[in-house]
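The other protein chains are all here in position, but one chain of the complex has been omitted.
And now, subunit A:
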Amino acid sequence: MTSTPIGKVKDSMLKLFRGSNDILGVFLILFGLCVVMTFASDNFLTVDNLSSVARAFSFVAIMAIGMTIVIITGGIDMSVGSIFAFAGVITAYSYSNLQLALPLCILLGVIGGAIFGFINGLLINECNLPPFIATLGTMSVARGLSYAITSGFPISMPSSFNQLGQGMIFNIPYPIILMIVLAIIFTFVLNKMIFGRHVYAVGGSEEASAISGIKVKRVKLAVYSISGFLSAIAGIIMTARLGVAQSTAGLGYELDVIAAVIIGGASFSGGKGTIVGAILGAAIMGVLRNGLVLLNVSAYWQQTVIGLVIIIAVTIDQLRYKKKA
């Protein structure tokens, strides 16, 4: 490594996070995107706009925290978007139809999501299903249950609850604060706790982990439960953000979440990835969508542009790795 003072500072700063070199690339892409947007639109760098953008991507980012941990183990979770809707629906239904106290309703929603995650883990461990198939199944079940419970109708929530998603402190909306808190907690879990080391180990090699005494099944069970738990939290906060729970909420979000995680430097082959990277990945997607709106790009073209930017972002990251190798 470099021995210049600047290099030393850089090194010590990067040591803050495991795999921090991965983050630098993503951060530069996000930074570049923001610089371009600042010049392209007068309305980008305003408090209102930035807080709106951050709130919009915070939901995907919260789900991306769980997805990162899953992908580090070499797995995948397709059910996050459905669990997102399911948890919101459970919370709203418990409140409006069963008339339970709000905190209890929220708890039920979170537990519901975590249970779905736990079932994902069981299916993968005990039924030997590939993670993609197991979670594809629960994706359909959770979505189906949401339809069945609401019969397709949005359920309105009271203002007191909606504050969770609509309120803010000093112009920072609550969902963003929650995202930051969760990111710090789970970064700590991954980097400083034994469980975190086990997660990376399982992703590196399941056999080697098993031989060295790691309870691989338990790690997987925990990892999918965490993903379900975080998806549920995101779903409940989104319900508060919109003021309604909807069975169609989060339809297709799993792809946004996975894209955020991969842009953030994780690899489908496992063993690699950081939570900060995933959140930056989600931020890139959020800024991009905002950019398309600010620059008045027609809806008929937006999908194309988003796809291209994802491909370019991941390609740049890959090239950086090749150069280093």
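We adopt the following convention: a residue touches a chain if its C-beta (ideal position, glycine included) is under 8 Å from a C-beta of that chain, and two chains touch if they have at least 3 such contacts; residues count from 1.
To be clear about the criterion, contacts and distances are computed from a predicted model.
For the chain of the complex excluded from view, the name given in UniProt is "Sugar-binding protein" [choices: "Anaerobic glycerol-3-phosphate dehydrogenase subunit C", "Acetolactate synthase", "Sugar-binding protein" or "Serine/threonine-protein kinase RsbT"].
Among A:108, A:202, A:238 or A:261, only A:238 touches the chain left out of the display. Considering the whole complex, the residue from A:24, A:189 or A:293 that touches the absent chain is A:293. Along subunit A, the points of touch with the absent chain fall at residues 41, 43, 46, 48-49, 52-53, 56, 59, 122-123, 126-127, 147-148, 151-154, 156-157, 159, 162, 166, 238, 241-244, 246, 248-252, 289-290, 293-294, 296-300, 302.
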